[in-house]
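The structure under discussion is supplied below as structure tokens; questions concerning it will follow.
Removed: one protein chain of the complex. Kept in place: all other protein chains.
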Amino acid sequence: MDWALPPNYSTQGIVIDQLFWIIFWLTFAAFVLVEGGILWFVLKYRNREGHTAHYTHGSNKLEVIWTVIPAIVFAVLGAYSAGVWANIKNPDNFPEDALEFLVVGKQFEWNITYPGMDRQLGTADDFIVRNQFHMPVNEPVIVNLEAEDVIHSFFIPELRVKQDAVPGMTIPIWFDATTTGDFEIACAELCGLGHYRMAASVTVHESADFDAWQASQATAQAQ
Amino acid sequence: MAHAATAGRAPERGLDVYTQKVGMWVFLCSEVMFFAGLIGSYVVLRFGAADVWAEPGDVLAIGITAVNTFILICSSVTMVKAFAAAEADDQKGIRNYLLATTLLGALFLGIQVYEYTELVLHAEWQGSHGFTPQAGLYGATFYTMTGFHGFHVLLGVVCLAWATKRAYAGHWGKDNTHGIEVLGLYWHFVDLVWIILFTIVYLI
Partner (left out) sequence: MATIVAEATGQAILQEEHEQSFLRKYIFSTDHKVIAIQFLFTTLFFLAVGGFLAMMMRYQIAWPDQPIPGGGIFPESMVASGYILPEFYNSLVTMHGSIMVFLAIMPMLVGVYANYLIPLQLGTHDMAFPRLNMYSFWVMVPAGILTLASFFVVGGAAGAGWTLYAPLSARPDLTGVALGQQMWLVAIVLIGLSSIFGSLNYITTVINMRAPGMTWFRMPLTIWALFITAILGLLAMPVLSAAGIMLLFDQTIGTSFFLPEGGGQPLLWQHLFWFFGHPEVYILILPAMGFTSEILSVGSRKPVFGYKAMVWAIIGIAFLGFIVWGHHMFQSGMNPTLGLTFTVSTLFIAVPSAIKTFNWMGTMWRGNLHFHTPMLFAIGFVAMFAIGGLSGIFMASTPVDIYIHDTYFIVAHIHYVLFGGSLFALFAAIYFWFPKMFGRMMNEKLGKIHFWTTMIFFNLVFFPMHGVGMVGMMRRIYDSTGYAHLQGIGGTNELMTWSAFALYATGFLFAFNFFWSIFKGKKAEANPWNATTLEWQTPSPPKHGNWAEVPVVYHGPHEYSHPGVTDKDWLAQNERPDLPSPAGGH
């Protein structure tokens, strides 16, 4: 049994995982406190000969304590999350000069428009490849997500990327990959009967190899 | 109700208002949310999206609907009068004002049906003849909102007709005003919704 987060290969993933484990240990402590407390009370205060209940309606001091402490913990967690979130999702914080792609989801495939050698979308050397996403390593990329028919969700587990693609909208996201290799894109939003097989491959190249791959595709498609 | 006076103690009641009136207020809260859902969607769709809306008066006829609005407001006034007549035990007044309210409500519906017919058959919108619920978001939101309002008016008219029939049987009086008051609350609500709809759908 393998119940772990998959290995992470992106810079965003580092903070996401960090936050995941912070929350994990926080909630684990609360889990032990609550479940342990219940078990202890169940054993200690079980009905038996001569045992009676202590009559009380509560304690305002305790109420204040267990209102304020969770509130502080949540406030800190919220503030930290907010910063990380803004860095990842807010378009104002996107890296400049990132390589841009257009990814269009439709039942049940991902069509990726590449910028071509001029690194610009919307120019003549753009080309489209179905279900294969190639990108350079250690370089932030921006994916503009669109959908043709229904809502899909662009999910790359190893890069900690997930974003819905909504018909009628263009949603930009950025991410990077810190290693070369092959990964998967899965669709994470129910999109119809082929939802389960709406997969595509991700190939992360060395920068030079990526350029070479783009060049070869461009010539292949030109013919 | 019988049990209220039991045990020789003041009954512990939350509000000094009879139950049916509380019930109607509670019901109207849910009605507010229903229309808020429709109107909220309209606002989002109209001001948040690219679809086209006509200038006020271009497609929808403001004149006749203004008259219709006036009719509905008058019916609220007669409704108030009917309740006042009931409290004063004025049988003739109850009959006449309830009848008037019913007829004004029915007239409103008749004009709305006429308006719909004209729109569907004769209006010009985006080069096509006839303005239907399929005519973009403009048509869809217009018919949905005014249609559901009309449905509420229809329900009200049916209840009013029933209340009028009872009025002729001498059912209402100063000891029996609750039904008229509760029905009145509903009727004023329907009127209020119309004034909002008239403003945001026809005038803006």
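So that you can tell them apart, the chains are marked A and B in the order they are listed, and the count of residues begins at 1 in each.
Methods note: a residue touches a chain if its C-beta (ideal position, glycine included) is under 8 Å from a C-beta of that chain, and two chains touch if they have at least 3 such contacts.
Keep in mind it's a predicted model, so treat the numbers as computed, not measured.
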Handout entry: Touch residues of subunit B, complete complex, unshown partner
Key = 1, 3, 6-7, 9-15, 17-24, 26-27, 29-31, 33-38, 40-41, 44-45, 48-51, 133-134, 136-137, 139-141, 144, 148, 155, 158-159, 162-163, 166, 171, 176, 178-179, 181-183, 186
Fill in the blank from the handout: Hidden partner sits against subunit A at residues 1-6, 13, 15-16, 19-20, 23-24, 26-27, 30-31, 34-35, 37-38, 41-42, 45-47, 51-59, 62-63, 66-67, 70-71, 74-75, 77-78, 81-82, 84-86, 88-91, 107, 145, 149-151, 153, 155, 157-158, 160-169, 171, 183-184, 186-197, 199
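In this section, only the chains that are shown with their structure count from here on.
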Handout entry: Whole-Å gap between the CA centroids of subunit A and subunit B
Key = 49
